[in-house]
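Of the protein chains in this complex, all but one are displayed in their positions.
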Amino acid sequence: MALLDETADGVYVIAVTPFTETGALDLDSTDRMVDFYLEKGATGLTVLGMMGEAPKLTAEESRIFVRRVLKRVDGRVPVVAGVSAAGFAAMAELSESVMGDGAAGVMVAPPSNLRTDDQIVSYYAMVAETLGTKTPFVLQDFPLVTQVQITSAVILKIVANHPTCVMLKHEDWPGLAKITALRAAPDARRISILAGNGGLFLPEELDRGADGAMTGFAYPEMMVDVCKAHAAGDRERARDIFDAYLPLARYEQQPGLGLAIRKHVLARRGAIASPALRQPSAKLSAADIADIETLIARQERRLGGLG
Amino acid sequence: MALLDETADGVYVIAVTPFTETGALDLDSTDRMVDFYLEKGATGLTVLGMMGEAPKLTAEESRIFVRRVLKRVDGRVPVVAGVSAAGFAAMAELSESVMGDGAAGVMVAPPSNLRTDDQIVSYYAMVAETLGTKTPFVLQDFPLVTQVQITSAVILKIVANHPTCVMLKHEDWPGLAKITALRAAPDARRISILAGNGGLFLPEELDRGADGAMTGFAYPEMMVDVCKAHAAGDRERARDIFDAYLPLARYEQQPGLGLAIRKHVLARRGAIASPALRQPSAKLSAADIADIETLIARQERRLGGLG
Amino acid sequence: MALLDETADGVYVIAVTPFTETGALDLDSTDRMVDFYLEKGATGLTVLGMMGEAPKLTAEESRIFVRRVLKRVDGRVPVVAGVSAAGFAAMAELSESVMGDGAAGVMVAPPSNLRTDDQIVSYYAMVAETLGTKTPFVLQDFPLVTQVQITSAVILKIVANHPTCVMLKHEDWPGLAKITALRAAPDARRISILAGNGGLFLPEELDRGADGAMTGFAYPEMMVDVCKAHAAGDRERARDIFDAYLPLARYEQQPGLGLAIRKHVLARRGAIASPALRQPSAKLSAADIADIETLIARQERRLGGLG
Partner (left out) sequence: MALLDETADGVYVIAVTPFTETGALDLDSTDRMVDFYLEKGATGLTVLGMMGEAPKLTAEESRIFVRRVLKRVDGRVPVVAGVSAAGFAAMAELSESVMGDGAAGVMVAPPSNLRTDDQIVSYYAMVAETLGTKTPFVLQDFPLVTQVQITSAVILKIVANHPTCVMLKHEDWPGLAKITALRAAPDARRISILAGNGGLFLPEELDRGADGAMTGFAYPEMMVDVCKAHAAGDRERARDIFDAYLPLARYEQQPGLGLAIRKHVLARRGAIASPALRQPSAKLSAADIADIETLIARQERRLGGLG
């Protein structure tokens, strides 16, 4: 399998981790989910991300799940695995496992105690050393959750220091100016930039120079179709599609409840058997589910109108 | 002027504080802004909120600004003033000033160091004592910014303890379940609940029992028209209107940049003379302004289609 | 091996995790360290605590290390293992492993995102369910690090809900009033309370009703001798001993540098072969080491004077 590099573009769907109603890993649904994402146009998959309930898995479960995804994907698209961990020993162990099984690269978010520029640069130096020279990695920049603020200068320094840093998962909210700054930086090695944040700023991020999206909205075809229309130069159509999905995408971005909504919709669409999350997790109420139904009905009507 | 009470509904616009290009209070624009908000259908105004740059004013400037707003409003709608302060002496001083000048009530957000339920209940007991028995107050529940999480049980306890607590500014994001729980609580004194968060969840919040909105999106007519359609029982039309404004409302909700966008649009619409913010503040780039133009053009087209 | 219960007292030393200079687990030093702690009078050991670099170990390393400690201790004193984890699957896995190998109980600190009373009570309900009815657990209350504030009312609720909660590791800093409140609570099931915080408030904590200490200051004999003098009713002698060690104990409590100091002193005393920490970690400078030498020399002189 080819390794991840700076040419990556399109939509890397952040995959959920399917569980059965009793909380066990659901490997059958894992296959089904892979098929679903690829049918919808994913150009890559990212597993064990924040919305993949990675910390709720044991080390062994993480390896088993990634292995299953890789087997089902079977080389059709690159697979990135989140390996963020509280310590480098666990990070090394998981990274070796997934790369050995055929992953294209790994993703690392900074631990929430990092503050100064130097601390961040040093942390990623330790990451790069831990992963080794043959494992490309994605820098996940998500201050709303990590509480770590990374300037574009710091990103550029990490990119300059470590050839294995090949991609930025951009979810500084929305941090449009950061994309502009990274793309304008003279003499900087180009990396791929994929937009996160549930796709809530995708049209603007593409305009600023993002190469696509890496996020997990339950309608991955939204990101796929927006990226395609944008690539074809039809920005108005890109926004028409985006706007049609926005009410639901917004609803899915609720802190605390978002993943339950996403899994509910994925189960409703047949992508996974059960919407179950592992504890601790929020539960949807009847009113939440009614909201979702309303939003989906309106979304379908609107998409119908687009032709 | 009548005091704020639990019957308050409609749209209390969170007013910006207009400055001149050199950073002085712009009192002429203050008048113009008041007129603008009332023309758009505001049923109340809230000044010195978080988006009112309150901490950037001196104590004296705060008093002058509120006085000017009150004079211009001249009793047409109730005016609420934010009096959150690091200490109770400053809170008492400002509260006495604005109530003496004719405000209908005040608003208090919790300081970010509160953690346990008891700490929050005790804090609002000190608030209620500081404000006195004649000053109605709004509890601002905005965990994304304050970092304080207030359960519905704690809100109900504050309401039970303090007759002067008459309104909740609801911006637990979106915390729809909280509105449901508050409305379903048996034996609880009714308070007004107005939705914040830039209006991003307004249709759902109204469905759950909110009485309206208290937020400052630069098109207050969005909140006004959504509330009207909802009150008239036409939920689909409420959502049609909402959806038309959502792309711009979402864009305005960018942390760090949001207020600059809001003031830019307000200045563009003639509501204030200058979009200037006091330091520290973010500045819009040419690309940001181009985004806004695109969004407004599409919004107008879409609204035109609604009839 | 007997299980941990509410009668636990004396000094449960928070053990470090010894590494070789190249960062591998040092199992020979693990034996040596166990002997050292027991010779100094430890009545229990706690492994994989915050100062045990637990997050820097892989799941497998954690199991191997605990197994080695248990083998060397060979039932002479109870051993508690920290099993705090980002998810319950990993917590269950580690807990089953260590209890199966003969640990007396486990310890769980709350994750830093808990805020409201209900969230904390619910979290420990999930903990108790995860651990099962046969595994006694220690509630670690350390707000300075976890950022979670737990009132005495919440602790009492957890104790009432879960018979397996048998001990509080008290390091609310110093939260002396909390010990008083817990000991004064009517109708509350008694639990053991052991003091943390590097022992910096040990005399006062014992006065308020703590049963001993659970902390890892590099001179465990300080805690042992203070507890003995206190138990013998000689509070002045308890304080004389405490004061003699206080300058170094204070120096060891430096955030960021503390564990490096502790391991340096333990290596200097022959308890472990190398002071090495795993990355990321702070390094002592020559000036730091000179400080430590000065403090130890003065400490020895002072202890000599005590007789």
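When the chains are written out, they are named A, B and C in that same order, and each has its own residue count from 1.
In this section, a contact is a pair of C-beta atoms (placed from the backbone, for glycine too) under 8 Å apart; a residue touches a chain by one contact, two chains touch by 3 or more.
A quick note: this is a predicted structure, and the numbers were derived from the prediction, not measured.
Q: Taking the complete complex into account, which shown chains does the hidden chain touch?
A: A, B, C
Q: From the list C:106, C:182 or C:200, which touches the chain that is not on show?
A: Touches the omitted chain: C:200.
Q: Out of C:24, C:177, C:232 or C:306, which touches the unshown chain?
A: C:177
Q: Write down which of B:3, B:27 or B:90 is the residue touching the left-out chain.
A: Checking the options B:3, B:27 or B:90, the one contacting the hidden chain is B:90.
Q: Identify the residues of subunit C touching the omitted chain, counting contacts across the whole complex.
A: Interface residues of subunit C facing the absent chain: 144, 173-174, 176-177, 180, 200-201, 204, 207-208, 236, 239, 242-243, 246-247, 250-251, 254-255, 285, 287-288, 291, 294, 298, 302.
Q: For the chain that got dropped from the picture, name the residues of subunit B it touches.
A: Answer for subunit B: residues 53, 55-61, 85-90, 93, 112, 122-123, 126, 278-280 touch the chain left out.
Q: Applying the definition given at the start, please give the residues of subunit A touching the unseen chain.
A: 115-119, 148-151, 153-154
Keep this in mind: only the chains that are shown with their structure count from here on.
Q: Suppose you list every residue number at the subunit A-subunit C interface; are over half of them used by both chains (same) or under half (different)?
A: same
Q: Measuring from the mean of all protein Cα atoms shown, which chain centre lies nearest?
A: If we average C-alpha coordinates per chain, A lands closest to the whole-structure average.
Q: Using C-alpha centres only, name the chain that sits farthest from subunit C.
A: Most distant chain from subunit C: B.
Q: Quick check: how many Å separate the C-alpha centres of subunit B and subunit C?
A: 47
Q: Averaging over Cα atoms per chain, report the distance between subunit A and subunit B in Å.
A: 33
Q: Rounded to the nearest whole Å, what is the centre-to-centre distance of subunit A and subunit C, using the mean of the C-alpha atoms as each centre?
A: Inter-chain centre distance comes to 38 Å.
Q: Where in subunit C do residues touch at least two different other chains?
A: none
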